[in-house]
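Just one protein chain is left out here, and the rest sit where they should.
Now for subunit A:
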Amino acid sequence: MKISHWLRNVILTELFIPITLLIVGIYHGLMQTVYRAGLIHQSSFAGLDYYQGLTLHGVINALVLTTFFAVAFGHATIAYFLKVEPRKQPTKISMWLMIVGTAMAAWAMFAGKADVLYTFYPPLKAHPLFYLGLAVMIVGSWIPLFDWVGLLKGWRTSHAGEKVPLAVWGTVINFIIWFTCTLSVAYEVLFMLLPWSLGWKATVNVALARTLFWFFGHALVYFWLLPAYVMYYSFLPKLAGGKLYSDLVGRITFAIFLIFSIPVGVHHQFSDPSIEPNTKLTQSLLTFGVALPSFLTAFTMFATLEYAGRKNGGKGLFGWIGRLPFFDSSRYLFSYFICGLILFIFGGFTGIVNASYELNAVVHNTAFLPGHFHMTVAGPVILAMLGMSVYLVSQLKGKKVFAPALNTIVPYLWMIGVLIFSAGLMWGGLKGEPRRTNLGLSYLNPKSDLFHPQWVPDTLLTMCGGFIMFLAGVFFFIVFFGTFFRKQTQEADQLEFPVSEALHDERIIPLFNDLRPWVVLMVLIILIAYIPAILDVFRFAGPGAPPHVPNTPIPGL
């Protein structure tokens, strides 16, 4: 279908900006593995400090890229599946808020005034513009939800008795999760951190700030995962040459995400004081609940791929695997998706380790964690985003993909890199290697009193993986920018998706065609899970932490 020129420009802008920033993000990812392997015994390299790079890497890759992409892909999905375009005014306002917010936060980070990492735990303090910028960007990303919900309402009246398209069901659920979870971080930033970092408020309640952060921080991972799930359910079966095994499982999956995504944040705080063990246990159980939709997806995807492989002529127990289009450059999205799925198997299982209350005490804050989440966020999430970015750019600008063969091998190279990288990190983590630490400066510097020789082999392995990932990243940028800037050869402003049919297309179930009961259930579970946590934080926490004194890293007392 053809879409308006202005909408095309909005989507392209929302893809171009974060992918350009991703160059910085990936560079710092590589540099961290080099620092951590002890190759650099310094606090900074080429004018950029290790912890500054860590902040840039986390904020750009995990927050800016994912949010921009989710909004851009959401616009495309809604327009394509509902056959109605988002309204121009709110869409543009949303885009500009996101751009301005990102620019403010980026300035603070590049100027070295916000080395607080992606978690920005107070009383570590960043420049006020860092907090304000992130808040503005998040508010910008809220706007599309209200616009889309309006469009969906209109669609339902004119299509009475039809199922809401699965991709729309997923996209709207995703933004409801996002809106709800970011309310807490918006409160933390606007009413706690910002007045405190400006010096208007003397203290800040550390435990409360952490709890509000993780209310948002864990749901964020589903916000960036669900666009990938939308692609898996809606496009992967068609690309593989088959049909989606079950339409209903897709709907159940997204609905479970809606109710369980948010009330599980406390599992990031298992080692925190001031939250009762019972509260932590409750949220640990809920976290297991949120693993359920991923189990369902794993089954559905395997069934879907097997169906496709057999339809393509595969025989025997495993013969169907070889009949999937792994290296078909005209169906490059398939390679991006399949690599992400393979990584996610490991990402999911290690996630269950972290969610288990007692096992978490072994791995909390060790390198095991980045090992885990790189197999999720640097797995299905980023691969789906990168593949879809190339796809959208080539369609909307009417250009053939640049270097198609290279484009097809990028995800495989990336997957191998991530597997090596994560194996190294998790091995180190089990030996107690901390995350977020410039190991090269002390623990892996043979001249230091703190030298830990047992961490040498795993950090070297991590670095090898990091180099392979970086190389895959460079290849991707060649493909993306090559496509973006090459000569136009096809008709522009086109938007087509490889939409799958369902093998089992169950009849309409009202419960899985209406979001309202699910939203009510979501609110209820959040209240049950979070009221005790918030009460604990007020009951056990002592005085709030004082502000920083200018020019010294130590807070004023």
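The rule is simple: contacts are C-beta pairs under 8 Å (C-beta built on N, C-alpha and C of every residue); 3 or more make two chains touch, one makes a residue touch a chain; residues count from 1.
Here is the rule we go by: contacts and distances are computed from a predicted model.
*Asks:* For the chain omitted from this view, which of "ABC transporter substrate-binding protein", "NADH-quinone oxidoreductase subunit D", "Na+(H+)/acetate symporter ActP" or "Cytochrome c oxidase subunit 2" is its UniProt protein name?
*Replies:* Cross-referencing UniProt, the chain left out corresponds to "Cytochrome c oxidase subunit 2".
*Asks:* Out of A:Lys2, A:Lys88 or A:His504, point to the residue that touches the absent chain in the complete complex.
*Replies:* Going through A:Lys2, A:Lys88 or A:His504 one by one, A:His504 is the residue touching the chain not shown.
*Asks:* Give the residue, chosen from A:Thr350, A:Asn438 or A:Ser500, that touches the chain omitted from the document.
*Replies:* A:Asn438
*Asks:* Based on the whole complex, identify which of A:Phe110, A:Phe299 or A:Phe318 touches the chain you can't see.
*Replies:* Spelled out, the listed residue whose C-beta touches the missing chain is A:Phe299.
*Asks:* Quick one: which of A:Gly309, A:Gly466 or A:Gly544 touches the chain that's been left out?
*Replies:* Candidates A:Gly309, A:Gly466 or A:Gly544; residue touching the omitted chain: A:Gly544.
*Asks:* Suppose we count only contacts with the excluded chain; which residues of subunit A make the list?
*Replies:* With respect to the unshown chain, the touching residues of subunit A are 43, 49, 51, 54, 117, 121-124, 205-207, 210, 245-246, 248-249, 270-277, 280-281, 284-285, 288-289, 291-292, 295-296, 299-300, 303, 352, 356-358, 361-362, 364-366, 432, 434-439, 441-443, 450, 452, 504, 506-507, 509, 511, 536, 539-545, 553-555, 557.
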